[in-house]
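Below is one structure; the comments refer to it alone.
The complex appears here without one of its protein chains, the remainder shown in place.
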Amino acid sequence: MSISRRELGKLAGGISIAMAAPAIWTSARAQNQPIKIGCTVSQTGALAGTKNSQIGYELWRDNLNAAGGLLGRKVELVIYDDQSSPAQVPGIYSKLIDVDKVDFLFTPYGANLTATMMPLAKQRDKVAIGILTLASNDKVKYDKFFQAAPWGPNGAEDWARGFFDLAQTQGVKKIAIAAADTEFSKTAAAGGKRVCEQAGIEVVSYDIYPPTLNDFSAILRNLRAKAPEAIFLCSYPPDSTAMVRGLTEIGLPASVRLFGGGMVGPQYASLMQTLGKNLNGIINFHLYVPEPTLKFPGIEGFLAEYEKAAKAANVDPLGFYIPPFCYAAGQIISEAVKATGSIDQKKVADWLHANPVETIVGKIRFNELGDWTERRVLMAQFQGVDDSGLDQFRKAGKQVILDPPAFKSGELVPFAKARS
Amino acid sequence: MVFLDLALNALASGIALGCIYALVALGLAITFGLLHIPNVAHPALVIAGAYAVVLANMRGIDPILAALVLTLPFYAVGLAFYEFYARAFERRGRGNTLQSLTLFFGVSLIVEIALVVAFGTDLRSVSVPYVGRSFELGLIVLPYRFLVPALLAPAVILGLWLYMTRTHSGLAMRAVAHDERALSISGHDPVAIKRHAFGLATALAVLAGAALVIVGPVDPFAGRVHLGRVFAVVVLAGLGSIPGTLAAAIIIGVAEAFVTAFLSPSWAPGVAFAILLGTLALRPNGIFGTAR
Amino acid sequence: MSWRNFLLVALLVAAAGMVLPRVLENPYYFFAGYVVLQYVVIATGWNILGGYAGYTNFGTSAFFGAGVYTAAFLIKAFEAPLLVQVLAAAGIGMLLGLVTGYLTLRIQGVYFAIATVALVVVLETVVHNSDYLGGASGLTTIAPPAPAWFAGPTQYVFCVMLVLALVAVGIARAIEHSWVGRSLRAIRASEPAAEACGVPTLRMKLAACAISGGVIAMAGAPYPYYASHVDPLSAFSLTIGLNALAMPLIGGTRSWIGPVLGAVLLASVQQITTVTISSEFNILAVGLMLIAFVVLAPEGILGLVAELRERVGRRRATT
Partner (left out) sequence: MNGLVVEGLRAGYGAVNVLHDVSITVGEGEFVALLGMNGNGKSTLLNAIMGFVKPSAGSIRLFWDGQSVPLAGQAPHRIVDLGIGYVPEGRRLVPNLTVEENLKLAARGRAKNDFAENLDFCFETFQILKERRRQLAGTMSGGQQQQLAIARALMTSPRIMVIDEPSVGLAPIVVDQMIATIKELQTKRRMTILMAEQSFFQAVEVASRAYVLAHGSIVHAIEHGLDAEAMETIRNAMMGVE
């Protein structure tokens, strides 16, 4: 049972033909090959709630192709399911780069998944646009990585800084921090703690809890004795829900004036609808809300198209949180390619480092690590929300932007008053 | 005073959590404890039950009421499911731990995907009037969304226990785990009894699903976090012991609540399983199990 | 197959593996191949305890994760070379196996399976609470570069895994054909009977736990190198536990070749469906495949082959 080298070559050839059939099919039309962008989307597993990102990509592709494509070539997406598992990611991105021969990459959703593809992207020298990944380039320092989300420079530390800035202007002296034991939340909590130390705000308690914890009353109770004036909470959707309910069930210490900050969950339509007026008064981060200060060209048209697609795909009907930034990730590439007239990775990356990009989420400038030069994570307060359902959130005034100051769209209402 | 406040509340919420764990584990206490079928798909079925309750709730029906009605179709699904299982192995006289585990793993994957396709991946929840309010007794404050499903557990367990001790088919169910031939000799069809038991276990999944979805929102993969814990409860209880299931679940719930309140929440999941490992090492028949 | 032929084939496979990176340029196949080989090691390791001795280890990811984090720790603390990582992981895995075996000396069947699940949760909780290991955020593990002989880091780690797979299969085969294997099979058939025949069942069980644990942990050791980032969710993933059960089942648990067949088949199918079907239906396909095997071929491919042979033999005898 020995295999000669020639047979082995044939065997390998056969396998690669079988597995790379689409790539070969497209190379037959050699002259007018589409430009390909590849990525994974978590269709299944713990992060499956983020699969509406695909609609963002697809709308970008469709609009671009309807307008004649890019450099006269069609744009094609190659998307695989990473099953929310970091272990799947290196193999899939190698398939994208080495077999499907994609021209550009989007990262998977989130930092843990992205961490396993960054070395590969760097090694293969492909421009990669980060999709809501926090601090993914801090270690690898890859010069062709660009972040679509508005974390700003020094994101790990600063992305939720708006909350602490508000705390400072409100004269808060004591703050409590609680975070789910997940990568994003822990990064945010640790960053928040450092910001507090710099600003001279005392961190009276610092709790890390497992994401499966069902009962948060103990955490809320423990806070009572500490009498914090603000609570910075970094949670995931199920625990965000439990915490928000805990506000009325257990109650907050009377001293608390600011609550929220880093909760993932109240950006999603299903939870906003479920929690309704329980959300009032909470100040939480968001990436886009329909306030008059955020009227970027194209965003409203995008959301209208998204709504239709989301209905068909049975995903989040509002789509404020992730999809616009996926569309913008596409725009980052298409604008750079148009400007340079090339898909050369270096040219595109150099252009992006040197020039601002107009996207549906605003004008973006990148620093040397590919982060936005300015932080634009919104701290918005839920105000005047009732239990009437989703439509209210499509109007301005329900999630009032308090920070950053440039986009401020209303005034902070004291927590107790906002809830009454 | 703070200590007393924390301790009392940890005890109360631990008991409530334990009751809810017991509900989730109850179906498994039957399929695994009595029939020796390691139904790892049970948590997935519980989530399927939760989604069925969500559907009914969208039409304005109270989740617990909906769950009670839905036990009937779920019972039927359980019968069909057992029939499939029995045809797959039992009558062929095969089917070891490995094969059953793999089969039910396959089933739970299919259930999860069916939920994804039917409902999408967003979190789903129910609306009940008592969400957001709490029951207060002295220092103890317990949210109704814990208390109500928690009260469901003792009621269901009492009902089940009466059924198991007072009725023919209940007695037969307790007998089937030990000796099928003994059942035949007593004039019972063991296959029918097992099918019935499996149906009952599946019907209990929908009650557990209602409890979970009242406590908090669910997504199609939400069953996975319960898998280890429910097996832990059933084993701690001693196979097949119905009151033991409640007691074991409460021990785990209270242990978790106390670790959360006094040590650190991040150690809570491990502590429960450490108890399980310790029990298995020292008392392999479970805390409430009799020697086999 | 005699030992001589087995060694010959193993050497040929090893040689082919070393030459492959020179022939096959596309790195993707090494990424995919690595995963397949990783599962060959896991399934083979699992089968030593689960197949031969009949103890169903439900918590394979505890051992795999222990291997992953041992290696990650060594990278972070000492930038230790891969060989050291693998040996240390195997050592830790064996130790963990011994502890598991010792804790579960008196329990069998599904009880044992559940005890191993508990082990996963306990270890995962420990890692979550260890800041040095990165907790939930994980640890970026940029390993030292590959030796120059290999075309790239992936090709290198692929070849390392190939060698591990051959070592694992060699161990499994050696056990199967020795008195240890016979003792384990006796335990699987009936523990009291084995004891009565003079098999030191407790010591044998401990040995099987340790060897099995060591092999599985070994499979985890190159993961930090492969993925450049480790996190508790991947290291202690339910998928690994599931695959470790399913692969020997699909192949057949009675012989070393069964888990190898099962792992190659199921892991390849998973790799291919990931990049072809690539949606929730991918998982559906895997679920259906598991059920189909359990129902139609409960003794795995080996069982099917044996049945087929028997049928052909009978037909010959009658004609």
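Letters A, B and C mark the chains as written, and numbering starts fresh at 1 in each.
As a working rule, contacts are C-beta pairs under 8 Å (C-beta built on N, C-alpha and C of every residue); 3 or more make two chains touch, one makes a residue touch a chain.
Bear in mind the structure is a predicted one, so any value in this text is a computation, not a measurement.
Participant: When the whole complex is taken into account, which chains on show are touched by the absent chain?
Facilitator: In the entire complex, chains touched by the missing one are B.
Participant: For the chain that's not shown, point to the residue among B:L55, B:A175, B:V225 or B:A281 touching it.
Facilitator: Here the residue in touch with the unshown chain is B:A175.
Participant: Which of B:R124, B:R145, B:H188 or B:R229 touches the chain that is not shown?
Facilitator: Here the residue in touch with the unshown chain is B:H188.
Participant: Which residue numbers on chain B touch the omitted chain?
Facilitator: Where chain B meets the chain not shown: residues 165, 168, 171-172, 174-175, 178-179, 181-190, 290.
The definition used in the following text is that only the chains that are shown with their structure count from here on.
Participant: Averaging only over C-alpha atoms, locate the centres of chain A and chain B and give their separation in whole Å.
Facilitator: 36
Participant: Nearest whole angstrom, what separates the Cα centre of chain B from the Cα centre of chain C?
Facilitator: 31
Participant: Identify all positions of chain A at which a residue touches two or more other chains, and write them in rising order.
Facilitator: 44, 46, 181, 208, 210
Participant: Chain B: which residues touch two or more other chains?
Facilitator: 113, 116, 264, 266, 269
Participant: Quick one: in the complex, what on chain B touches chain C?
Facilitator: 32, 36, 38, 88-89, 92, 94-99, 101-103, 105-110, 112-113, 116-117, 224, 227-228, 231-232, 235, 264, 266-267, 269-274, 276-277, 280-281, 284
Participant: Help me check something: in the complex, which residues belonging to chain C touch chain B?
Facilitator: 50, 54, 56, 58, 103-107, 109-111, 113-115, 117-122, 124-126, 128-129, 238, 242, 245-246, 248-249, 253, 280-281, 283-284, 286-291, 293-295, 298
Participant: For the complex, which residues does chain C have touching chain A?
Facilitator: 9, 12, 16, 19-20, 23-24, 26-29, 31-32, 34-35, 125, 128, 135-138, 140, 142, 152, 154, 223, 226-229, 231, 233-234, 237, 239, 271-272, 274-275, 278-280, 282-283
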